[in-house]
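Part of the complex only, each chain left as placed.
Chain nomenclature is as follows: A and B, assigned in order of appearance, with residue numbering initiated at 1 for each chain independently.
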């Protein structure tokens, strides 16, 4: 029971990955997020739950979009937020990651939201800080992006009510995707009976079946009778690499079109973590179509991040 | 009556340009701004009018100065403000402008303050968003910069009381200036009987007379009996281009000196949108002299932006 994410009472201490978290914790986050959906729809979108708390957005890798979601979530909880783009500052002055963290902790930080290009960075920080400080992983290398995974679960439950009767397909660059890893662990923990991954061999991790997923290399077979499609972003840098012949070729085989979507169930929903490459992994007709729940994902994402912060702060 | 800036009740829905706005709307903004001048002079410079609202400063073109004025205005209205410098983020990830906007809208944005190098960007966004979201154009290409135009009107009214008996001259690079366009439309709508533009031919748009202005190529004639001088900033990039012989030459003919200012009325006032190029379009003796109202413009600019935000939010 040495889970660095839970305290000795089994409560959430840090959110680092969806892997190894019990279903009860995942469901508690989703249930708490339900209550915050209402807050973000009110005229005054603010609750005083984190008033006087100091949250540091510690971004060692730039991401305006993700930083913004956490900043908005924290401000709607009335926290004080400080944005730190570390690439451009003390790291260049030769300070170590843990010295930076110690320094900010000494300013009586309450929470760190960490984005880093190295897998394990958020874990390293979580192991290092004092118990009154909480760490949220906002994406570390290829490893995990748990709030993205959780908002996807929230979205799926919102439209499908239950996890226990679903067939879910994750499509695209599984190999490099921290989002895919966080989705797979959450889906299996929450009891989804069939999780599929659909990708060319060059974009699949070795022995991915061990994670409890079924592997497909072709959309025609993989999408058959699927309830939920989780599309992945094809990173620009992959497109230019030797792993892919061309983006046109990729779109032809793995880009989601209305035609391919018709292979799934009639009421299947389509998710994407954004930002989208239209015409690469997804066709605009699908992205903007009636089965897309891509924008609701963003809305729910604020509520899920508010829930995580609120739970970590002990509310 | 298909004005994208007004809702079906004829109220301000977006502020995109001063062009086509009725005088009643312009005057309502100026009158509302009067009440906010008092707020910014109080000991606690804050009112709760926009508490719990989320305002996104969406700057696709960097401008610390303009961003700061909107940030301060929003904070004094108690709004939550998020700054997004988009050049450095998702645009480089290949996301489209409207996908970025959809994404932020899904976070329950209330207002977008948009600065973009492309004319029409703010209009595009305004046409795209849901009716509960409001767009303020903070400068789009060569097209419009309506809050600058409005703060100039506020300043003119403050010192001259009325618009109906004024002779106003706009001096400088009219061709590339969104500020000049916003000034011309506001001045003519508010009933200024004589608006002049003074510039070399290379810095005037084709058929500028159509906007209702009188064209002058020399300061000696153009400044004669003028009540208000609206100086324009000479963009650095223009100075280096083939349109101008040299900045010295420009200063000699169009730079505002005490000597040239003496051609205008004795109580004429001098405005400039900043940042100034001292010794290029304006001499320091004038910029810092008794007829300059350049710093009051900045002060009034905060009140005008508070007014626009407050009106858009339905207060």
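Worth pointing out:
One rule holds in what follows: contacts are C-beta pairs under 8 Å (C-beta built on N, C-alpha and C of every residue); 3 or more make two chains touch, one makes a residue touch a chain.
Keep in mind that this is a model prediction, so the values were computed, not measured.
In this structure file the homo-oligomer totals 3 copies of one chain sequence, with 2 depicted.
By definition in this document, only the chains that are shown with their structure count from here on.
The copies subunit A and subunit B differ by a rotation of 120 degrees on their C-alpha atoms, rounded to the nearest 5. Here subunit B touches subunit A in the complex through residues 51-54, 80, 82, 84-86, 88-90, 93-96, 99-100, 102-108, going by the rule given at the top.
Those residues of subunit A lying in contact with subunit B across their complex are 40-46, 62-65, 68-69, 71-72, 75-76, 236, 274-278, 295-299, 301-302.
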